[in-house]
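A quick write-up on the structure given underneath.
Missing here: one protein chain of the complex. Every other protein chain is in place.
Presenting subunit A:
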Amino acid sequence: MKKKWLMLMFTLMLSMVLVLAACSDEGSDSEESDDDATDTEETDSDDSAAGESEAGENVLVVNNESEPTSLDPPIGNDQYSYDVLNNIGEGLTRLGADEAVPEPAMAEDWDVSEDGLTYTFNLREGITWTNGEPVTAQDFEFSWKRLADPDTASPAAQHSYWIAGAEEFNAGEADEEDVLVTAIDDQTLEVVLENPTEFFPSITAMPQLFPVHKETVEEDDNWAGSLDTIVTNGPFKMAEWDHDVRILLERNEDYWDAENVALDGVQYEMIDDSSTAYQLYEDGTLDTVAMPADMIETLIDSEDAFVAPRAGIEFQRFNVNEEPFHNKKIRQAFNYAIDSQIIVDRIIQGDENIAEGFVAYGFLTPDGEDFRDVADSHYPYDPETAQQLLEEGMAEEGYDELPTVTFSYNTSDQHSIVSQAIQEMILENLGIDIQLENSEWAVFMEAQQGLELQYSRSSFLGGYNDPINFLTNFTTDNPMNRTDFSNEEFDALINSSYEEDDANARFDLLLEAEALLMEEAPIVPLYFYNHTFLYKPEVNNIVRHPVGFVEFKYASLD
């Protein structure tokens, strides 16, 4: 109610100010000074509200780019939200400082049943919410059921589907009681999973599965929207929140591991424009900043550069039921004809690894090797093979001339340059003159999801720490498929990998699935993403794993 009045007031105020302004044109002194008075008053009040950022000595100042979508775990579901939430909240586990391996966090330890289906988490003693109440197993039970609850309408609901009964509950086909997560007592949480999922402790580190304080949430739907009502349980807590301007976190002294948190606080500025953010880094306002895309070439070699692999991939999708891409050999020909190394070296310039498969770097096999290193490399740049496959493919289809090929991408300077480079490569290596077409993101997305695009750009960012996260995208009904690719053998491999409780056997299935996916080639992988940041020399130990969100728990300032 109050807000409505505020809005009305503003509109009225606007008109009044304007009337005043118009009147003072007529030259009455008293009115003019009236006008001035209101003006200065406003400026003053804003001064105190915005409160010039005077970060303390030991406060790390970072750029969050934008206001978080929501700090409510099942609602936020994007980087703007989870880069903050990851530092004010905590799940049963947390990815380690050095390796992306789940370590005990809210849970002290856990047991797994023999069949790999039942996990029993034992919560730590003395863990508390920022309101002083203990974090209990009941909170976790409530939170995970809430994630699956159709009434919550969480865009991240799929991350609850590991739990038996959650997918059915989310679809309204089962009741809340059918979701098999149970608080045995205040400190013991039992979860029965849909499949044996040996990487489940990695899943519990995801912000989507962070606990929420039951009473707070039940009292106020919008509890995560303001400083007064938000209750969290992580290494830092909210101290100041000036919407669209900044969030200030301070160390949570009641956090179980507070003695290992070095920073007094973290200040997130919200600066959308990357070159403005860079200027603020240069003038010392920010301690760390993402490299602006158009400056990476010069910044990547600077002493402040931090470059590390990120579990994400830039790739292209074919519609495998549309001519000419219903032919496997033609799809493979495109794969061979594109030189990703040139795109990385000349356009992207962030030292990215080219993608010789779909699963990004950073996922470890049970033997501790990187999945990508163990997996085969596919489609090295090879114009001759490309040409030959194209001819074979065209002969198979009886083409004298290839039907028109249109490549679609969402409007952006960088995508436009990359697309033109690819257009040139395909013309040179295959003699095909492809058309380029770009559209605004929302329009592009709808067309791609609706399988309206013949050949289009795409990207994928991994959410949790396992290769299945990438590979499951291309099962027949997956919403991320968007190629119309449907292969029974592939689906079977993915399904058996879900059911397999032996880690080595499971990874073999995943390797086989990736090889099959690449052989069938519904996609053209281009390159894997990197984190590309600048850190001031005094900044240490900011943790950025290939998956997950930034961690300031271990960070320090000299």
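Criterion: a residue touches a chain if its C-beta (ideal position, glycine included) is under 8 Å from a C-beta of that chain, and two chains touch if they have at least 3 such contacts; residues count from 1.
Rule of thumb we're sticking to: contacts and distances are computed from a predicted model.
Student: If you look up the hidden chain in UniProt, what protein name do you find among "Amino acid/amide ABC transporter membrane protein 1 (HAAT family)", "Cell division protein FtsX", "NADH-quinone oxidoreductase subunit N" or "Dipeptide transport system permease protein"?
Tutor: "Dipeptide transport system permease protein"
Student: Return the single residue from A:227, A:395 or A:443 that touches the missing chain.
Tutor: Candidates A:227, A:395 or A:443; residue touching the omitted chain: A:443.
Student: Counting contacts across the full complex, list the positions on subunit A that touch the omitted chain.
Tutor: With respect to the unshown chain, the touching residues of subunit A are 3-4, 6-8, 10-11, 14-15, 17-19, 21-22, 25-26, 39, 42-43, 45-47, 49-53, 67-72, 75-78, 150-158, 161, 167, 170-171, 222, 224-225, 242-245, 269-273, 275-277, 279-280, 282-283, 285, 440-443, 445-447, 449, 459-460, 463, 473, 478-480.
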